[in-house]
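Subset of chains shown; positions unchanged.
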Amino acid sequence: MKYETDLPVMLPLKRHQSAPFPGLKSKHILAVALIAIIGPCVAFAQAPSGQESPLTVLLNWAPLLLKGFIFNLIISISAMAFGTAIGAILGLGQISLIAATRHSSWFVTQFFRNAPWLVLLFFAMFLLPFEINVLGFKIPFPDWLKAILGLSLPVMANVSEIVRGAVRSLPSGQWEAAESLAYTRMQTLWLIILPQCVKRMLPPWMNLYSILTMATVLASIVGVSEVMTLTGQALASEGGRPELLAPFYGFVLLLFFIYCYPIARFTVWLEKKYAVIN
Amino acid sequence: MEMVYEWFRTLYQETGINLPFLYDEYDRNRMIDGLFTTIKLSLVCLFFSIIIGVIGAWLQGSSFKWTRRFVSVYIQLFRNTPPLVQLYFFYFAIGTLLPRVENDWGGQSPIFGSFAWAAISLSFFAGAFNVEIFRSGIEAVPKSTVEAAEALGFSKLQIYRDITLPLAFRVVLPALNNNLVNLVKTTTLAYAIAVPEMLYEANQIWSDNVNVTEMMVFLLLAYFVLVGILVSGMNRWERAMKIPGYG
Amino acid sequence: MSWTTADPMVSLKDVHKSFGELKVLNGVSLDVMKGDVICIIGPSGSGKSTLIRCINALNDIQQGSILVEGQEVNDPKVDKLELRKKVGMVFQQYNLFPHKTALQNVMMAPVRVLKQDKVKVEEVARALIKKVRLEGKENAYPGELSGGQQQRVAIARSLAMQPDVILFDEVTAALDPETVGEVLQTIKDLAEDGMTCILVTHEMAFAREVADHIYFTDRGVIVEHGPPETFFQNAQDPRTKEFLSQIL
Amino acid sequence: LDTIKERGTLIVGTKADYKPYGFLDTSGAVIGIEPDLAKDVADKLGVDIEFVPVVSSNRMQFLEQGKIDLMIATMTDKPDRREVVLIPDPNYYSSGTNVLAPKSLGLKEWEDLRGKPVCGIQGAFYNKATSQTYGAEIVAFKGTAEAYSALKGGNCAAFVYDDSAIVAKAAEPEWADYEMPLQTIDDAPWGLAVALGEENFAQMMSDMIIEWHKTGRILELETKWGVTNTPFAKAMHDKYK
């Protein structure tokens, strides 16, 4: 018997529903963009005469960097698709009735969740073969594909947890009602449980996507030609001029911000929307 | 101890499984240093990111529009850009703009080294999440409880310190722990600016010994254990912090 | 030895059930004939819900037997799905599927589980919704209905499977006083139509009016039972007396 | 060799972050001394050319895999590498290990580095030597850009790297305060490589390399890309003249 209490403070945390980013509008993003441009200007002041200004240099390289950034997005989308597919299966494994499946799914999930993304990326990079033989065909395993696989490992683990969490968060009455109506377990899962889970899973899933997108730059550490690698190469080509670093890295920051910020806003919006309905 | 080392040396000779950090003193010291650096970096970042979270959440609740804006911009900037790029930006871009100090080998070196920048950058990164976490906790504290404190004559600061924060803290502990675990995993990024943490040292060892597989497996296990210890510690803490009679 | 309608529809014999250490049912026996309406009453925690859930195989039992239409429920070999087609259940918390409209909630199981023809099912479903007096709410989502309305949809959903017996577990406990009446009326209609019903309820007046037989449980055993008149007026057992004195 | 001609393109693996030997221009194309050499090969064969950027850790596998036909990627010629790929003689270039350090530091010998932080490139074979033999504290970065920045930023006392690149760097005006003060160590020749078994191709490349040395093509390219002529290139030119 619980005493009556008006102390939601002690109840499980509800997602707070106040304005997510109070007073932050597109004009503030503009301000951010401005800072990214001021960076080069500050740098310009230090540039020795007789050289192109950092801003010009950056503009010269911008198209290439943008191409690299698009490659990042391709990596992120592929890794997300791949990780989600496997993670969903793993997540369902975690709620399986077969103890062995459940425990092994749980272990795999925990293992890859506890491992740092970067370590997993190294893991995929160095331990996957350069090519695999399938029925006599040699399928090459280029670096970018390995990067996708490496990044989809943690995505998989996190999706698995998201699925499990969403299924767990449904009241057990839903399972019981379906059971008492003679649904099979499969039917219950596909017709009753999962459709209700999708809504609950969407916000954390998008959050995960955002995190993944930002993790694609890790691929630079293992040498995939994405935006950070290109930035490094561009800086090397410009002779490692230190005053170029701020504008170049600032530019990369800006690219990601422009892509990820709307996703974050949308996620918060979704969260609020579903919080009201449920 | 020597026997264990010997055993691993024999293991290498006989099976080719090469774990030099277990028998080679030079590599062992590197690995131990790496482990300690990882732990040290994690602790420093944990500490500062929580401080940033607390102060940020407080500022975000302030009545000045501009402090709130400032905190929001900070959060959004750090949440929506890759921590690795942040790290580069801090270390290379900001680092070179700051004044220098004379160092012991007679050169001019920046006031902050790579460890310091990793600590700063990662603390700000995790701090951005902590601000939001604490904020949501503070909002979960019923207004009436705060009013009760007000009616008892508590000052604003006292209320924040004695009532709001301790309550909010308990509410957000699960979310906070989750973020802190992520932070520990994120310390591997410091590798990119040559902070000699575990991944960096492992990389050095596999470059020298060409034993990527062994080192990789070891690294995964090491982080699994490290994070596992952290998680179980956090869970224990969560249980200890639970207020009798609730939840 | 095949089952005929002259045999009990539901028959429990010396049922024992425990959750770990906690003994919840300690030898419960009862028989329900076709067309019977029986009410189970008793203090909170006395095992009423558990009892009813065991009949639907939502919980398993450790000892004793539960026969539904002559078939052992607790036999691991029994086809639980077949059993559940015969036994309907309505829960305290309605448990409607929130992502489906009222009509879809009612139609889903016959279409998906019994693989009946969608068009025919829809006809039946609309009739059932009418029967629980919810015409016009067919396309409303559970979230848009009041508690009492949701509970009536839940009853219609159960009926759509054309079960031989329906179990009701405190179906009005979560409702506000105004809507309790509507739901009780629906159940009364059902009982009058000859449906076999097993009800757990705290609504004594209702139990008195509708039940053919009343069982009083305490601490996992049936302490006393009988037809409503004798039960309410001539309770013998001190525990029953005490309970009734508190409630009435 | 036949497949290359059939395909009409020569696929060459070069570095993309190793100015001036192989680096990017703003369009993303690979340029530098090595790409120019590769172009000579393509011209000779009468085919088009395609560049694949490689890094030290994957360049040999690419060749084995057949992903690239030819690798000219600042690779030091070492016996164990010759077991994996086919390195035609003679060597086309050479460099050793040296450091780039501020003049103010006044380095005289390698021993002076003891206890000081020295920037390096991750995966470089001389890192271990520098730290173990001379007691320097290696601070290894992913690429040269980071290392140069760290050096300029004062994060390290010196940058240990290929001497040829350092020579080029020290010549740039903004690096005027830096020098290459030490004796080059580990001087070793660079080898370009083709896949094992490509004997014909290797033979052709041998001839090409001799041709390059004979005509002074290497020296010419060094000048073109702003490197002072290296002793190795001069010596080879003299030898084959």
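In order of appearance the chains are A, B, C and D, and numbering begins at 1 in each one.
Definition applied: contacts are C-beta pairs under 8 Å (C-beta built on N, C-alpha and C of every residue); 3 or more make two chains touch, one makes a residue touch a chain.
Please read these numbers as outputs of a predicted model, since none were measured by experiment.
For the assembly as a whole, chain copy numbers read A x1, B x1, C x2, D x1.
As a working rule, only the chains that are shown with their structure count from here on.
Between A-D and A-B, more C-beta contact pairs are found at A-B.
The innermost chain, defined by the distance from its C-alpha mean to the mean of all protein C-alpha atoms, is A.
One finds 19 Å separating the Cα centroids of chain A and chain B. Centres computed as Cα averages put chain C at a distance of 83 Å from chain D.
Centroids of chain B and chain C (each the mean of its C-alpha atoms) stand 55 Å apart.
Contact with two or more other chains is made by residues 142, 146, 149, 152-153 of chain D.
Checking each pair of chains for touch leaves A-B, A-C, A-D, B-D. Considering their complex, residues 56, 58, 80-82, 84-85, 87-89, 91, 93, 95-99, 108-109, 112-113, 143, 154, 157-158, 161 of chain C touch chain A. Across the interface of their complex, chain B is touched by residues 102, 104-105, 115-116, 119, 122-123, 127-128, 132, 138-142, 146, 149-150, 152-155, 157 of chain D.
Those residues of chain A that touch chain D in the complex are listed here as 48, 50, 60-61, 63-64, 67, 130-131, 140, 142-143, 220-221, 223, 225, 230, 232-237, 239-242, 245.
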